[in-house]
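All protein chains of the complex are present and in place, except for one that has been dropped.
Now for subunit A:
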Amino acid sequence: MSRQANRGTESKKMSSELFTLTYGALVTQLCRDYENDEDVNKQLDKILFSHFFPRGYNIGVRLIEDFLARSNVGRCHDFRETADVIAKVAFKMYLGITPSITNWSPAGDEFSLILENNPLVDFVELPDNHSSLIYSNLLCGVLRGALEMVQMAVEAKFVQDTLKGDGVTEIRMRFIRRIEDNLPAGEE
């Protein structure tokens, strides 16, 4: 292989891991920070859990703009279309994987995304005892934030996680309601 080709592969490999490495470093750092404080340590999971959701939310709110600019997808007419776009376009674009869509509820307002692995944790060693909840919550925040910007209030949660020893990673998405333009999210 020529030196040029080698260089390209190296770069690609490095950039693809940058996000997961950085996320891993952030989680490790936060665990360390909080572990020095005895009172906090007991609630560590809960605290980190609650920290990562709003961070993920902020990322989602910005990510959706990037996504709409780069993907050329039009407005989704229903939740099924939304599911397709999330799995086949968004996950593919940002994480290089395409989860499968399964377990639709009869009302069509809930579905599952099935991934073979948890996409955020390649090459990362989890700090003892503080594991998948923290990782998953960032992604749930991203999904919620992004969809809220396109007028959809949804709930996203991990119901299975390979990090916990489950066979697959499963994210359950639930449509709550459409957000009208002139009401802030969360108000009736």
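Just so we're on the same page, contacts are C-beta pairs under 8 Å (C-beta built on N, C-alpha and C of every residue); 3 or more make two chains touch, one makes a residue touch a chain; residues count from 1.
The working rule: contacts and distances are computed from a predicted model.
Q: Between "alpha-glucosidase", "Trafficking protein particle complex subunit 6A", "Cell cycle control protein" or "Mitochondrial import inner membrane translocase subunit", which matches the UniProt record of the unshown chain?
A: "Trafficking protein particle complex subunit 6A"
Q: For the chain left out of this view, which of A:Leu26, A:Val89 or A:Val168 touches it?
A: Candidates A:Leu26, A:Val89 or A:Val168; residue touching the omitted chain: A:Leu26.
Q: Which subunit A residues would touch the chain omitted from the figure, given the whole complex?
A: 6-7, 10-23, 25-26, 29-30, 33-34, 36-37, 40, 51, 55, 58-59, 62-63, 66, 93-96, 119, 123
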